[in-house]
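The complex appears here without one of its protein chains, the remainder shown in place.
What follows is subunit A.
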Amino acid sequence: MASPRRAAVVGANRIPFARSNGAYARASNQDMLTAALDGLVARFGLTGERIGEVVAGAVLKHSRDFNLTREAVLGSRLSAATPTYDVQQACGTGLEAAILIANKIALGQVEVGIAGGVDTTSDAPIAVNEDLREVLLAANRAKSTAGMLKALAGLRPGQLVPEIPANREPRTGMAMGDHAAITAAYWGIERTAQDELTALSHQNLARAYEDGFFDDLLTPYLGLTKDNNLRADSTVEKLGKLKPVFFPAGGDRAEATMTAGNSTPLTDGAATVLLSSDAWAAERGLPVLAHLVDAETAAVDYVHGDEGLLMAPAYAVPRLLERNGLTLQDFDYYEIHEAFASTVLATLAAWESPQFCKERLGLDAPLGSIDRAKLNVHGSSLAAGHPFAATGARIVPTLAKTLHAKGSGRGLISICAAGGQGVVAILEA
């Protein structure tokens, strides 16, 4: 079998990310995804064009948004003849969408596609209380008025309390941050190291904005021209003053290291990325930023096993490296999603650990360390924020453009996701 062609990353558009209940408090997922798509259409002159496929998703989704991506496309300037589907893989959604598009391009099933993701924690779906839902469904099933009244007699004031989605693992009931705190404690990730990584993320993102790096990756929305979580003047000293907010279960609270500063805040936003075959890009005179070479997903048992919730990328990367005959050091840039500063540091520590690499990964030698100067060079989620499904579609073009500016090279993307999953990929320019 001839090796399939590689999908090209042509360009992207996202809206600035906004801290929850702020600038985008009244924007829906559909509004934001449509805006991100329209900015992409404008940048690449796609008005009225039929795109092979648009694939996107959201983590927090209203039930009415079952066809979210299709609805967004119908509201956009793309041709209404553009097919779509929704995907959802928690924080891996945006990257997984790009991989799915890239695979179809590789197989020649589509020539061009748009991958994306969107999330709002402001316009979140609030469901009725589970008890109330059961009463209402019973009333709906009743065949007589008397039956309906009997069912409705089950109504109680306490049922008015709604179900509000929380950033919590359904199987453990623990906040994601508390899970991460366990991992941080296990790997002995220090507070200072986390704050240093955080400050660097803010400084890198601020410089990228200053240099105009996002001029062709982002379009303002609802008055925001840049991510409003960004603190250009962030320093380790300032971050050091914040109190911990996440605590390892059963651990010493005084030893807690994770603060609102070195954890990503809840964020609203949307991102899209345009992928195509080389031929499609060439026909339109569009430069190819990079190619998506390969991807891998992994999952860990954080419920019954003793692995950390966000450690799946530590397993996905070595499998991806082996398949491509690469070492961890064979990359010019690394984009490791900063769910929490401690997550990035725990992942790097795991790859440096002979014990972890031998016992968990079955490797004779550890993957080793990376040159930290190549990590998240244009900032990442700690500074930009993290609208769950959008993050992958933010990272892919950021890395692609970085590689393109360098002229050639290879980059690694690693994204951890709720449910103990991880999605990783390689880009090459």
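To be clear about the criterion, a residue touches a chain if its C-beta (ideal position, glycine included) is under 8 Å from a C-beta of that chain, and two chains touch if they have at least 3 such contacts; residues count from 1.
Here, contacts and distances are computed from a predicted model.
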Given "Cbb3-type cytochrome c oxidase subunit", "Amino acid ABC transporter ATP-binding protein", "3-oxoacyl-ACP reductase" or "NitT/TauT family transport system permease protein", the protein name in the UniProt record of the chain not shown would be "3-oxoacyl-ACP reductase"
Using the touch definition up top, pick the residue from A:69, A:183, A:219 or A:272 that touches the left-out chain. A:219
Out of A:47, A:79, A:109 or A:192, the sole contact with the unshown chain comes from A:47
Even though one chain is hidden, which residues of subunit A still touch it in the full complex? 35, 38-39, 41-45, 47-48, 77, 212, 214-216, 218-221, 225, 284-286
